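Only one protein chain is missing from this complex, and each of the others stays in its spot.
Here is chain A:
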Amino acid sequence: MDSSAQYLMLSRREDFRDILEERRTSSDLSHALKSFTRMSSRASPPCSVSTLNKTVLESQHLHYIMQEVSKDTGEPLEAIREEAAGILEEMSQNLQLGYIRFLGFILSKVFKRLFRKINVNEEGLQRLQQAMQESPVVLMPNHRSYVDFLVLSYLLFTYDLSIPVIAAGIPLMGMQLIGEILRRSGAFFIRRSIGTDKLYWAVLSEYVKTILRKDFAPVEFYVEGLRSRTLKSLPPKLGMMHMVLEPFFKGEVYDISLVPISISYDRVVEESLLAYEILGVPKPKETTMGLLKARKVMDEDYGNMHVCFGHPLSVRDLAKGKVNRKQYNLIPRDLPMKPSESIHAFANTTAHLVLRLQQDNMVLSPWSLMATILMQNLGGINLKLLTKQTVWLKWLVLDFGALVDWPVQVADSEVMSSGLSLHHSVVRCEGDQVLLAEQKPQRGAAPEEAVFRRAVAVLMCASYRNQALHVLASPAMLSVALSLAAASSRADIYNLYAFLREMFYNEFIFIPDRTGQDFEEACSLLQKCGTVQIINQNIMVTDKGLSVTSFLTAAVEPFIDAYQVIFRYICSRSVQEFTEKQFISGIRTFTLNLILTGEVKSYDVLSSETQKNALASLVRLNALTKKKREEQTYFSPNKAAIGRTADILAGKIAPQARTYSRL
């Protein structure tokens, strides 16, 4: 068994402790001024920020790149060097304990105001402390809210652990004062869309690698690259991933620990913005004023927040047998070198593994279970029925191995009403009926406006469903496969499962090259809860299991419907190629019409995230060809292939057979 499988099997039972409890009873000031000793037994003495930056600028790697750039552009080396120094200055953090204390004080106040509890698994922090003593550490949290940004630093400060340096998007730096405070709290800033700027890449990667080599501080970055607006994991970005892995491959450090961290919220602070963003209304620019205006968000109740520190992953363990480090022996290690196939595959798999572990350790709130039920009853549902189904779903996801923050010794009805009242912005009660809270369109507004308002309400609810979706995704793929399959043979069902997994690869994040294992796991989950029977290479749904499979199928149906609409749209167009922008505006009009005529019920198709994921899937399946021309990306469809894909998804034809590999 390889080590990634071992990490997936580690125990997930975690005990959480509320860190705000102490903050509510003792002084925030003395917390901020407490003695802080960086606990790290690593040999090298700590180096200063200026030494760090100097090391980066004087590195051989940067020197090579500067020479190349100078040759390419014809500019003198000195000018390039200055440019590099400028980039570094813009980028670099200036971590100072004083600012951490200052921020600690502010955050204590803010967090107490926003949240009822911040629950942390202390055992995870102990593991982290251990890992920090053994090798450089990379903290890899998911990204659902701006609140994520400093909460880890706050926690590590509270628990006397090394404060991380954090990769942040450059827009944050643009905020006056705040940018500087963040910088001094350890944030370093990365431009969006670096593209092919060689020099920028070189400075950034040398910067990150130097921090790790010197074990200057833990490095924190979001492997998803962005804040997820859907509250669902985003497919990983590999640029930073490569940078943090390379010092190990090149033998510059003995090992690197990757720590998946799962942050989950009962209620996300920027929830009202999410739906607008995924509907294509751009988010407000991050400005200091914007933040001050957001002060009214401070008066709201956001329930609990959970931070779960996963088991540290040893890159050395993960790479055993997968990466041959000798590949670096014949070329100077400072020379720029394209990652080899095996390195690329390893970075990709590892990033997916981290995402998967983030998902596994996510604490589900009762509310996201309710939202999952509500999404299947968009017309409204009786509260008693909702309670019954939510409790049923709780047991199901517990069977599937999820962590659920369901209060013990509290009546289910109370849990329900607490969840509903916390989320008054999403749902409302009318008598016994629970309905989505939808803003009524103004009198005389266009019918499209009504659809849009409805979509905002649905997608907001969908976001909370999405928080729980990863638990259901793989068994749901199996359920869909079971319903589509013509026969009950294991091989047929596996084929369909593999097809669906491929289809929704970006939607639900699966680890590459684990189709066989994931299939086995999904089978055994459904078998364990009595949903399917497996007899002689046949998989059959039991009588009482029908309710489970139909529930699971319904849970992912909006995505299947959305993809079908997208396929239909692409096939209906007569143009040979289109850009993403053209596609997104076209599909919106197309869908609006279908929704208005009542032909389409899924609102997920309006989500720009779903639209992009569908495009990416078609590219993966070779039904779309992606071409880059003059800084623009064009897609040209293979309509026959798209049609076939749509037919398989509709159960009309069977997918191409694959070799069934068991483990």
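We adopt the following convention: a contact is a pair of C-beta atoms (placed from the backbone, for glycine too) under 8 Å apart; a residue touches a chain by one contact, two chains touch by 3 or more; residues count from 1.
In this text, contacts and distances are computed from a predicted model.
Engineer: Would you mind picking the UniProt name of the chain not drawn here, from "dolichyl-diphosphooligosaccharide--protein glycotransferase", "RSAD1 protein", "Nucleolar protein 6" or "Alkylglycerone-phosphate synthase"?
Structural biologist: Going by its UniProt entry, the chain not pictured is "Alkylglycerone-phosphate synthase".
Engineer: Sort through A:176, A:329 or A:524 and give me the one touching the missing partner chain.
Structural biologist: The missing chain is touched by A:329.
Engineer: Out of A:252, A:412 or A:520, point to the residue that touches the absent chain in the complete complex.
Structural biologist: Candidates A:252, A:412 or A:520; residue touching the omitted chain: A:252.
Engineer: What chain A residues would touch the chain not displayed?
Structural biologist: Those residues of chain A that touch the unshown chain are 43, 250-252, 254, 324-326, 328-329, 332-334.
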